[in-house]
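Take a look at this one; I'll ask things after.
Note that one protein chain of the assembly has been removed; the remaining protein chains are unaltered in position.
Presenting chain A:
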Amino acid sequence: MSTKVTDTARIGWGFAAPGLTMLAIVMGLPVFYAAAISLSSMTLIRPALSFTGLANFAQIVSEPLFWNSLLITLRYSVATVAGEFLVGLAIALMLRQVVTLRGVYFALLTLPMAMSPVAVALIWRMLLQPNLGIVNQTLAAMGLPMVDWLGDSGLALKTMIFIDIWQQTSFVVLLLSAGLASLPREPYEAASVDGAGPVQQFWYITLPLLRPVAMIAVVIQLINEFRTYDLIYILTKGGPGVSTELLSFFAYKRAFQGLALNEGSAAAFILLLIVLLITVVFFFLLERRKN
C-alpha cells in the first residue's frame, strides 16, 4: 500500500515537474532577481548589485508619498472590489432567473472583461473628455454643467473606481453564476415547505452556500485591484496632484523616472507582501470555515 502511494506520488511529481520548472523560470527567477535588487544599491545609473540590507525599504517607508499611495491603493481596492461584488451578485442573481437568451446576456457581459485595460482606459478617456466627450456633451445638451471627471482632485479617484467596476464586474458575474448554478435544490425546497420567502432563502441559504465561491472572487479581484496600473497610466498619470497615485504607479515612477531600480523593487515588494498577506488571510478563513 505504502509503496503504491509512493509510486503514485512520484508519478504525480513527474507529471507536474515540467510545469513547475516553467513556473520557477518564468515567475520564480524574476521575483528572486527583484528581491535581490531591492536589497542592493543597484540603480539604472549605477547598475552594480552590492548588498545594502533593508535600506531601500527604510527609505521608501520614510516617505509621506508612499503612505499616501498605500492609503489610496487601499481605498481604491476596497471600493472597487465591494462595488464589483455587489453589482456582480445582483446581476448573477437576476441572470439565474433568465431562461431565454441566457447565452446572449453572458456573451454581452463578458465583453468588457475581454478588453484590455489600456483599450478600456482609452475609450473612457474619450467618453469623459471634458470639452468634446460624449458624457459632458450630453450633460450640456440637458442644460447641466460640464463635469471635470478626471481633473477634479475630489472626483478623479471615484471616476477611476467607476471605470474599473465597469470593466471587472463581468468576471465576478461569471464566477458567482457558476457558484449559483452548482447550489443544491434540496435546501430551497425544504425552506419553501417551511414557509421561507425569497429574502430569507437568499440570506440563510444562498449566501452561506455561496460563501466559498464569493471569497475566491473577492481574493482574485483584490489581487487584481492592488496591481492596477494601466488605467492610472492612461487616464491620470496619478494626478491631479497625487490623488490617484496607486502604489504600483509609485513603484514604476521610482524605478523608471527616478532611475532607482532598487527603491522601485522595494516598493513593488511591499505591494507583493500586502497581496500575499491578504491571500493567506482569506484562504485561512476559507479553510477554517470548511473544517
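The criterion applied here is as follows: a contact is a pair of C-beta atoms (placed from the backbone, for glycine too) under 8 Å apart; a residue touches a chain by one contact, two chains touch by 3 or more; residues count from 1.
Throughout what follows, contacts and distances are computed from a predicted model.
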item	value
Choices "NADH-quinone oxidoreductase subunit J", "Transketolase", "Carbohydrate ABC transporter substrate-binding protein (CUT1 family)" or "Phenylalanine--tRNA ligase beta subunit" - which one is the UniProt name of the chain not shown	"Carbohydrate ABC transporter substrate-binding protein (CUT1 family)"
Chain not shown: contacting residue from A:A79, A:A156, A:L231 or A:A268	A:A156
Residue among A:I11, A:M27, A:L44 or A:L108 touching the omitted chain	A:L44
Residues of chain A (touch criterion as defined above) contacting the omitted chain	44-45, 47, 129-132, 136, 146-153, 156, 233, 235-243, 253, 256-259
